[in-house]
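One chain of protein is taken out of this complex; the other chains stay put.
Moving on to chain A:
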Amino acid sequence: MFVTLFQKECKQILKSFTYYLFIVLLVLFFNSQLSDFTMIHKPVEGSKNYGTTYSKDKDFIMQQTTNLLVTDYLSNDYIAYPIGFYKDVKLNKRKQEKIANILEEITGWKDKELRKQVKDNSEIIYVTNNNKNNVKKRIQLKSNYNIPILDTINYHKFIKRMGKVDKIIGGGSSYAPDGIYHNAEKPLTYKEALDEYNDILYKDHVTNAYARIFCDYIGIMLAILPIFLAVTRGLRDKRAKAHDVIFVTQSSSTIIILSRYLATVVMAVLPVILLGFVEALQTNYYANSLGVSPDYFAYPKLIGYWLLPIILVVTALGFFLTELTNSAIGILVQGCWWFISIFSSMNKLVGSAGRNLVPRFNTVGEHDEFIKMYPELIVNRIGYSILALLLVIATIIVYQYKRKGMLASDRTLLSNWKNKRKA
């Protein structure tokens, strides 16, 4: 019974307009982000430039960040991206004093001393204000000058203080602990560039490096699009007034919900597999052309453990909220979750998993960074898969309640509750 029902559900999805919209949006996004194939080039010794990277040297990160904080403080001009949008921040006197205190803890200099030291080692520059089309004045340290940091301040203490600074600014600033490394950009040496190149070839077999950026981009879309499939399926019974007829059939709630859920998941993952296949053809060929044997399982493997949990949890949330509320509120909830997930990881686009629904790895290469992120990614993905399972179980319970008339199947949760109060 389950297999037949599952097949029928897949067939129903194939007839749904929402599904084709899902595919079109996914393909359009894929085309816009991944259609230009980024080639990798072996570095040539003696070149002027091997590209840049972010330094992992903690002292360097601390130094660059302190330099930046001092100039931001003295100019009272901070830049932040709270929930992803650019914002010029000017702090009030009280907040500036708090920043001054933190700077004193790091440098040992009070405000007066700091200003005196910087005065002789800085210059005034004029920069274009990003969103106001005017010019603003800023203090810039001379290139050979660094603000001294007290020996008692280690990286851990420093990060803690930067967390406070970020909080004072309002979040999403250059001092957010997980993005602080962005302040320490440095040019790559020939050796580093060659190591990076070799890692892509021999550790990633080329394909893994490209599969990661594929997952990075497609994950963004999969964190929102499946909700439409789930909500459409959940509301179909109500819209067709078919719920009572289905409720009185002999099938168990588990079979009904599971067949619908798995059909939605499978139909959502199918176009992803196809897009992955298209990408894999290209990268396998490219790997061969570079004389490397490709990892033929790179795409299926990463789609399986990276992207599938996103589809599982988004679909499960959609099913649960739609069954619970008999409304499309799941779209709103998932929309908020998606927004928060995407913009909260803006500070770290490479190697961020944490508790984020959409892990980011927006680069080709950086194998070591991925290896560092891997355990966190696996814990994250297992966590979301478990959450999906719990949501599916909760959906089955809600559905069972509805079959027994303990929850209305044709009213929203709110009107259901109002009705009960009236009665």
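Note that a contact is a pair of C-beta atoms (placed from the backbone, for glycine too) under 8 Å apart; a residue touches a chain by one contact, two chains touch by 3 or more; residues count from 1.
We adopt the following convention: contacts and distances are computed from a predicted model.
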{"item": "Chain not displayed: protein name in its UniProt record (\"ABC transporter ATP-binding protein\", \"NADH-quinone oxidoreductase subunit J\", \"TonB-dependent receptor\" or \"Ni/Fe hydrogenase subunit gamma\")", "value": "\"ABC transporter ATP-binding protein\""}
{"item": "Residue among A:Val135, A:Val245 or A:Ile378 touching the omitted chain", "value": "A:Val245"}
{"item": "Contact residue for the chain not shown (choose from A:Ile147, A:Ile256 or A:Ile303)", "value": "A:Ile256"}
{"item": "Touching residues (missing chain, whole complex) on chain A", "value": "1, 4-5, 8, 12, 15, 236, 240-242, 244-252, 256, 403-406, 419-423"}
